[in-house]
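Dropping the structure in here first, questions after.
A protein chain is absent from this complex, but the other protein chains hold their places.
Right, chain A next:
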Amino acid sequence: MQQLQTSNSSSAVSPAMAIRQWLISQLAEVLSLDPSTIEAQQPLTRYGLDSIDAVTLVGDLEDWLDLELPSTLLWDYPTVEKAANYLVEEFDVSV
């Protein structure tokens, strides 16, 4: 179980929201996009995230959450929403 206490999340934000925000900000940075254009329900590949990028991003996510995650997490849960929900449900990530 991991406490999320990063600059991205305030105490009022649910774990799923905090993860969403983190993923969106990472994706925006990686793909040089405006964060407001990234929709949580759209497949990540639609934004140009390729297979190996998706694996690299899991590494960053592991670092942030201090958790060991399946390397194909973002292949199996290929939207921001699905990935965030999966993490909250499977790993009991909480704020």
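Criterion: contacts are C-beta pairs under 8 Å (C-beta built on N, C-alpha and C of every residue); 3 or more make two chains touch, one makes a residue touch a chain; residues count from 1.
Please note the rule applied: contacts and distances are computed from a predicted model.
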Choices "High-affinity zinc uptake system membrane protein ZnuB", "Electron transfer flavoprotein subunit beta", "L(+)-tartrate dehydratase subunit alpha" or "Acyl-CoA dehydrogenase family protein" - which one is the UniProt name of the chain not shown: "Acyl-CoA dehydrogenase family protein"
Touching the absent chain when the full complex is considered, from A:39, A:76 or A:90: A:76
Contacts of chain A with the absent chain, listed as residue ranges: 30-31, 43-45, 48-59, 62-63, 68, 71-72, 75-76, 78
